[in-house]
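Below you'll find the structure, written out as structure tokens, and then a few comments.
One protein chain is absent from this view; the other protein chains keep their places.
Chain IDs A and B follow the sequence of writing; residue 1 opens each chain.
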Amino acid sequence: MITLNHFLVLGAVLFVIGLFGALSKRNAVAILMSIEIMLNAVNVTLVAFASAILNHGGKALNGATVDSSRLTGQIFAVFIITVAAAEASVALAMIIAIYRRRNTIDVGEINLMRW
Amino acid sequence: MTPVDLVWLVPALPLAAMLIIFFGTRMVEIAVQPRPAAVPAPTDHGGHGGHGPADAATTPDTEAGHDATDQTAHTTHGAAAAGGGHGEHGGHTPFWPMLSSIIGVSALLLSFALSLLILWQFLDVNGDVFHTKNLIATGKDIHLYNWFTIGSLNYSIDFRVDTLTVVMLLVVTGVSTLVHLYSIGYMAGDPGYSRFYIELALFTVAMLILVLGANFLVLFIGWELVGLSSYLLVGFWFYHNPPPPGSEVPYPPPAQLKAFVTTRLGDFGFLIGILILFTATGTFNFIELNTKTQAMDKGLLTLAMILVFCGAVGKSAQFPLHVWLPDAMAGPTPVSALIHAATMVAAGVYLVARLFPIYEGVAGPQALAVVGYTGAFTALFAATIALTQNDIKGVLAYSTISQLGYMFAGLAVADTNTVGMYHLFTHAFFKALLFLGSGSVIHAIGAQDMRKMGGLARFMPWTAGTILVATLAISGIPPFSGFWSKDPIITTALEKGNYIIYGLTLFTAFLTAFYMFRLFILTFGGQGSFLGLWGGHDQYRGDAHPRESPRVMTFPLVVLALATILIGLAGFAGFNQGFAWFLNHGVNVDFPVAPALDANTFIGVGAGVLGILLAIAVYGYGLRLNVALASSAVTRPIYRLLYRRYFLDELYLWLIRVVVLGLSNLCALFDAYVIDGIVNGSARAVRGLGNITRRSETGILQNYGAAIFGGAMIILILVFVATGAIGR
Partner (left out) sequence: MTIDVPAVAFWVIAIILVGSALAVVVMPKIVHAALFLVAVFGAAAGIYVLLNAEFIAIVQVLIYAGAVTILILFAIMLTQNSMSRVSNPFSGQWWLAGLICVLLAAGIIFAVNSSPMAAGAASDALPLANAAGGTVVKLGQLLYSPFAYSYVLPFEIASVVLLVAIVGAIMIGREE
């Protein structure tokens, strides 16, 4: 029997794996990929919630009545995918621009905000 | 609507006059004045109106460049002064400044008339005219408005009109009116003519507010305004050049500062005294204070009253804060008359008289003892200095200090405030007369050193005659008014068994008569004339061409002389008894009746006569006692001591240089090393801390990310712990 909790834990694990990558990798592209993993983790969670509410007959998990036909979680996921695509394009453009100027994409060497 | 209800008009009229002159005629005056041509740099500014030793020989037109705003009169005046020298001084006053003076004089006249109406209403005991019965017994509080209220404490602007106020109103407006009138002649052609009338009106307004105040709040406002306007007036000729060293003539700018700062020393004690009284009783109102102070701690109340007296010491120029008054001579002579007679110095005496019920009935006897001994000592102290001064206004200044000492002594020894107040009343007239008369002399010959005078009575008989009246009055010779007010002080001291004050005041009476006649003879008389008093052949030692002052100046002199004589003559009809009855709210009190022809009276008068005779002998008949005393090896140091005014100015200067500046330097060191050290140290500490903590700003994004999520994690754990989720 697979419950909502399974999906939530799956999302959490995916999220922290992505976070780990974002915090520990030096290659900017790798960090970008880790962030994509984090976004996917969130999408998994949102879609799981949408499914659970639909299944639960229009009751939110805390008992409040919601319009289950609105599929809010899935709508959110759509927008997240949209924004993620935009983010990916801009971020990669930035990485290329930085590479062109500094000849590196090692975030450890990009420290203009240093004291 | 009776006159008493309109009492606010008494200060409001001069105030309105002041504003009209300030924004009206003076503005027009400045607007219509011709642009001054290039003026050669003035070489000697001291030449105005006898303020400066080199007056008679002053080059003309020195004032032309003095004061850009006061320039109006000047193109014409310079030419006039060129012809006549400074003996004639003045020249004519142009239209707009003259309009200023007319406005000022009329406003004061109206105020005086209103004061007379108020007096009439007070005397209207049966309510025949004004339908206000027995106002004399109660007085009247006039509430103007609430300034502000904090909690239960109400700070309101109130006027109080009672008999004491009425007396002061009459004195202030009366003398001030005459001074205003006199100044038309004295200040004629002065470039600051309109400014003079503005400041004169402000001075009068301030004093009127002071005497009308029903509580310490209003009184203090007036008190400080008086200080401010005296500052302005003493420094009226601020643009004059400093006198040469060794001159007895004070220099206006430091003199005005001295007047302001010295009185401020007394005000400090005054303010503390007021605040003690207010803290203890919760009221500023004089009438409420009379009753509420009875519940106060006796010692504290006595201390507070002595502190309040400190204010009076400063304003009324008592020892040791008297040093400003002689220097206040730097102002124009009419101002001196106003300061010495009606305003400023009278404020201190008025204050003690106003609080007399507390001083006499509630506070400990020490308070009045301080008042009395300070007064009596100052009387003698100032009289001794006056013996040796050569500056005519200097002698008069010390005589004022001495007479104020009499007033305080009179307040202290008697059971009522009548004795001291009566002396204030009579003194106001004859001292104003003396000063205006001396101003007339100075105006005529352009000098104020008595060694450059002599024999002037033949040139200016009106001035000489009126001053003789005042001199006799201040010497306590019947039937002039001074006798009726001064003798009661001496005899009351004797009756109360206060032999110290009695001795001091009696000896001072002798000295007073001596130095006043010394002044008179040196100025107007000389050897070879009747008793040395009147004229004398070729006794004039100066080099100007003296002549009698214009009518506008002699008229006030005559009025004041008449007042002095009439008040004196009225004494035989019991005027002083009436005054006592009036001041005591319509109750008869025991006022020492001087002409009771008892031995004490003769002693007082005898001391005066002795002084006069001595003065006539020395200065009228050439008894070379003064020269002998001044040159004898034994008495010469004493003479020097008196001549240099006990070296008090030097002592104060030394104190300021050594003690005050020394302390200031210590404080400066403390500031430079300790305070600045703390401030700079904290800055340095912050900087050091920043140097350490800025290392956390690595500029590497991942470090920031780790910090964010690490923080989020810590918060998450804390939330679990706080909600008990983990402990469950």
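Heads up, the rule we're going with is that a contact is a pair of C-beta atoms (placed from the backbone, for glycine too) under 8 Å apart; a residue touches a chain by one contact, two chains touch by 3 or more.
Just so it is clear, the structure is predicted and the values come from calculations on it, not from any experiment.
A.B. asks: According to the contact rule at the top, which chains on display are touched by the left-out chain?
C.D. replies: Output: missing chain touches A, B.
A.B. asks: Hey, which chain B residues sit against the chain that's not shown?
C.D. replies: Per the touch rule, chain B residues meeting the hidden chain are 702-703, 706, 709-710, 712-713, 716-717, 720, 725-726, 728.
A.B. asks: Considering the entire assembly, which residues of chain A contact the chain that has been omitted?
C.D. replies: That gives, for chain A, the contact residues 1-10, 12-21, 23-27, 29-30, 32-34, 36-37, 40, 43-44, 47-48, 50-52, 54-56, 59, 61-62, 69-71, 74-75, 77-79, 81-90, 92-97, 99-100, 103-108.
Following the convention adopted for this analysis, only the chains that are shown with their structure count from here on.
A.B. asks: What is the distance, in whole Å, between the centres of chain A and chain B, each centre taken as the mean of its C-alpha atoms?
C.D. replies: Those two chain centres are 88 Å apart.
A.B. asks: Can you list the chain B residues touching chain A in their complex?
C.D. replies: 694-695, 697-702, 705-706, 709
A.B. asks: Which bits of chain A are touching chain B when the two form their complex?
C.D. replies: 19, 22-24, 31, 107-108, 110-115
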